[in-house]
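For this view, one protein chain was removed and the others were kept in their places.
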Amino acid sequence: MTQNLEKLPKGSFERITVDANQAERISKPSMSFWQDAWLRLRKNKGAIFSIILFTLIVIMSFVGPMISPYEPNAQTITHANLPPKIPVIENLGILDGHGNLGGKDVDIYDMKNVEVNYWFGTDGLGRDMFSRLWKGTQVSLFIAFVAAAIDMLIGVIYGGVSGYFGGRIDDFMQRIVEILTGIPNLVVVILFILIMDPGIVAIIIALTITGWTGMSRVVRGQVLKYKSQEFVLASRTLGASDSRIIWKHLMPNVLGIVIINTMFTIPSAIFFEAFLSFIGLGLQAPDASLGTLINDGYKLLQFQPHILAFPAILLSLIMISFNLIGDGLRDALDPKMKD
Amino acid sequence: MKNSKLFWLMSLVLVLSAFLAACGGGSEEGSETPEKEKEDGTSTEAPAGEPDAVQELNLMEGAEIPSMDSAIAEDSVAFNILNNVNEGLFRLNQENVAEPALAEGEPEISEDGLTYTFKLRDANWSNGTPVTAQDFVFSWQRAIDPATGSPYGPYMMAGTIKNATAISEGKMDKAELGIEATDEKTLVVTLERPVPYFMSLMAFGTFYPQNEAFVTEKGDAYASNSDNLLSNGPFVLTNWDGTGLKWSMEKNAEYWDAETVQLEKINVDVVKEPGTAVNLYTSGEKDRAGLSGEYALQYADNEEVIKELEPTLFYLKFNQERNGEKTPLANENIRRAISLAFNKQDLTDVVLANGSLPANYLVPTEFTFDESGADFREVNGDMNEFNAEEAKKFWATGLEELGETEVTLELLGGDSELAKKMDEYLKSQLEENLEGLTVNLKAVPFNVRLELDEAQDYDIQNSGWGPDYQDPMTFIDLFVTGSSHNLMSYSNPEFDKLIEQAKGELAQDLAGRWDAMAKAEKILIEDDAAIAPIYQRGVMSLQKPYVQGIVSHPFGGDYSYKWAFVSGKE
Partner (left out) sequence: MARYIGKRLIYMVITLALIATFTFFLMKILPGSPIASASKLSPEQRAVVEARYGLNEPLPVQYFDYMFGLLKGDLGISINQFKGANVTDLILSRMGPSAQIGFQGMILGTIIGVLLGMVAALRQNTWIDYSSTLIAIIGISIPSFVFATLLQYWLGVKLEWFPVALWKDGFMSSVLPSIALAMFPLATAARFIRTEMIEVLSSDYITLAKAKGSSGFEVAFKHAFRNALIPLVTVLGPMAVGILTGSLVVEQVFAIPGIGEQFVKSIMVNDFSIIMGTTIFFSVFLIVVILIVDILYGIIDPRIRLSGGKN
């Protein structure tokens, strides 16, 4: 070893000395919290796939009703109860407009003299399931997003105030939350829908009336945790105002968990809407949502599975993607926490 | 717990695969080929075959029993059971004609048609005590007494039984009611006016007797469960705890006609989910299942399907005055346009698909017959049939008269699956055929609808009516001025006069009365288009081939099991 060292050309080496000025230099580019999170999220294949899938669903929910030649609520009674038929795919022997009638497999489109195609079939009133499905998705997502946004808004403000000011205010505010969580949300939702005129607004209000308590608890916990930490104390010592501390120091730290929580509120709102349809308190006819479509469809399960299948699959896809995105975000934003 | 884990995993896999498989196409369930279509009235055909040794039926109901007290009962479940465990002076037989039951033969009727004298046959309550005329006096007085709060008592008796109205308003003592027991077995009933259909009334639950000693002894607990009940009919109610989801009816050994009754036991379970009911039927656990909504369509071709036409009519009520202001519906042409503008045939064939008939009339078909057996429907036939072209003309005229180009109306309806679907269809039909019309749907639970009806707070209401007795009057007098069911500010003196005549001076003149009612119906629908009939309800059920002799009735209790039996189950 030592001999070889001497054979090395001297000119290839340069002598460096320890430079005190360079010691603190960071050679890796500095990354904000969000860039860091994005890097982590990008590695999560499930989450990325879900984001793409969900984006597609959202796009389809707007485009779908437009590319279908039929209005979501237009009835063609002579075309009622048609099975799905999609050009090209029909040659594979599936979605070819065949159905079971009196024990025989027949082309229902031929039998009823229907010249046009309904990609996802029709329902009992002859409405195009394809455009209804996407329209319904749009409505369900709208309900879920608005409900989640309201939950977030109230929850963050309430939890933030309660946690930040603490003491008596906190005590009082927490008692109220305790009472609200004591009433089963199911009961509250049902009562509110009964009192108000049924419809989208009623469902959203009913969902949010107790929904925000979960968020407020989480936010309060976070605020409690951070407000006594050194960087906040330092800022306070330097004379920062309450609002500066809240917006500049606490909020960025709480934001991650708020986003994660919202990711889990959205699917549960969609789900609750479906449940309301089952007990007859869902959306008013003739509007559709995933919930009402599934509720109409499950009764026809044995004979016209397509009416249930498409909305059920779509609902599952939305739920799965939201859960995976939520999981991914949690891993990315909050690698050490789980609450 | 290991096993359940295994089970669970297996089930999950199965369910998921089943679910996916189901998406691919129909399952084999609908594979029965339609051999013969059973028409309405199958159940009343002469039953064939020898009865089995085991005479037990397994049936279902869609709701619990709210009350078994015949004075309090107001729902179909209770009336159905009452019809099978109790009996009044008359009972509807297999041909749906009221025939003497507890009454021994036809009553003596006075010249003026106001006094009926019934002789009672020897019959016992299920505890062995005899049924007496006093039992009738007691129960009738109890039903009309405002303190009882009976919904049907005053409703059925007021204007019919002497002094009933005054008693129900608390202005007279209940002892003044026109019913009297002259001895143990003789009952004298005095009427307010002659009532040609009085016998069929006597088959209705509210007019059943109650055993005074028993009711008084039980007090508040009376009829609160099957131990606190007495029967005098073909069956005895058993195993009912008052709030549960199951009960049984067992043959009543004390029943006077017990030898006719072949069934030993009927087991009833409450199943509210229609799909579950069908599954229980398919698995052989139950012998009969109603097919509601979507299920009717799916099983329409099944050979075990029974179709029955009910005398229940659905119609649109046009409210002419809302919150003190005239609605567009006060215009006759607007009303007529709407009543002509929806395709009823498509509605019954495709949307309802349960054996319902399109209705172009108010008094249902196959419900009331004159002396010669001719259907009341034959007099007027169809009125205001669907005609989009005509509708458009009337609509244009109507809009012109109103000076409007666009009209928005609210359609108030029920919140059941079927009601919602029907209203969606009506909305689409009306908006398509009548340019400038916007229909807003409002689906509410039944009691909310009643409240809105009472406040006359709606534009158009999708409403239904089933008969309380076997006479066209039960439908027609709903719409006289100021009636508690009118509630849409419809008033036509000519119509009112015809009804009054039919109830009064023509009461004994059957042909003239018939004619007056027919004329009234024509005025209501054809001349005034005050309501728009939609359809007459049909019901479909699945019934096992071995079930014989269940009789369905147009009013009162829905079914009689007195003549039913099981044949060929083993």
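The first chain written gets the first letter, and so on, giving A and B; residue counts start at 1 in each chain.
FYI, contacts are C-beta pairs under 8 Å (C-beta built on N, C-alpha and C of every residue); 3 or more make two chains touch, one makes a residue touch a chain.
What you see is a predicted model; the values in this text were computed from it and never measured.
Student: Of the residues listed, A:Ala74, A:Ile190 or A:Ala240, which one is in contact with the missing chain?
Tutor: A:Ile190
Student: Touch as defined at the start, partner being the missing chain; which of A:Gln35, A:Thr55 or A:Thr181 qualifies?
Tutor: Of all options in A:Gln35, A:Thr55 or A:Thr181, contact with the hidden chain holds for A:Thr181.
Student: Of the listed residues B:Leu245, B:Ala388, B:Leu402 or B:Ile523, which contacts the missing chain in the full complex?
Tutor: Checking the options B:Leu245, B:Ala388, B:Leu402 or B:Ile523, the one contacting the hidden chain is B:Leu245.
Student: Taking the full complex into account, find the residue in B:Glu50, B:Glu111, B:Asp220 or B:Glu371 that is in contact with the omitted chain.
Tutor: Looking across B:Glu50, B:Glu111, B:Asp220 or B:Glu371, the contact with the absent chain belongs to B:Asp220.
Student: Residue-wise, where is subunit B in contact with the chain that is not depicted?
Tutor: Subunit B touches the chain not shown through residues 1, 4-5, 7-9, 11-12, 14-16, 18-19, 63-67, 69, 72, 74, 146-152, 154-155, 168-170, 220, 224, 241-246, 269-273, 275-276, 279-280, 282-283, 285, 444-448, 450-451, 453-454, 484.
Student: For subunit A, which residues touch the unseen chain?
Tutor: Subunit A touches the chain not shown through residues 46, 175, 178-179, 181-187, 190-191, 194-195, 220-221, 224-225, 267, 271, 274-275, 278-280, 291, 294-295, 298, 301-302, 308, 312, 315-316, 319-320, 323-324, 327, 330, 336, 338.
Throughout what follows, only the chains that are shown with their structure count from here on.
Student: Can you give the whole-Å distance between the Cα centres of subunit A and subunit B?
Tutor: That pair's centroid distance is 48 Å.
Student: Looking at the complex, which residues from subunit B come into contact with subunit A?
Tutor: Going through subunit B, the ones touching subunit A are 19, 22-27, 29-34, 274-275, 293-295, 297-298, 301, 343, 346, 350-351, 415, 417, 420-421, 423-425, 427-428, 441-443.
Student: Flag every residue of subunit A that touches subunit B in the complex, lowest number first.
Tutor: Spelled out, the residues of subunit A in touch with subunit B are 73-75, 77-78, 80-81, 83, 94, 98-103, 105, 124-126, 198, 280, 284-286, 296, 298-306, 309, 312-313.
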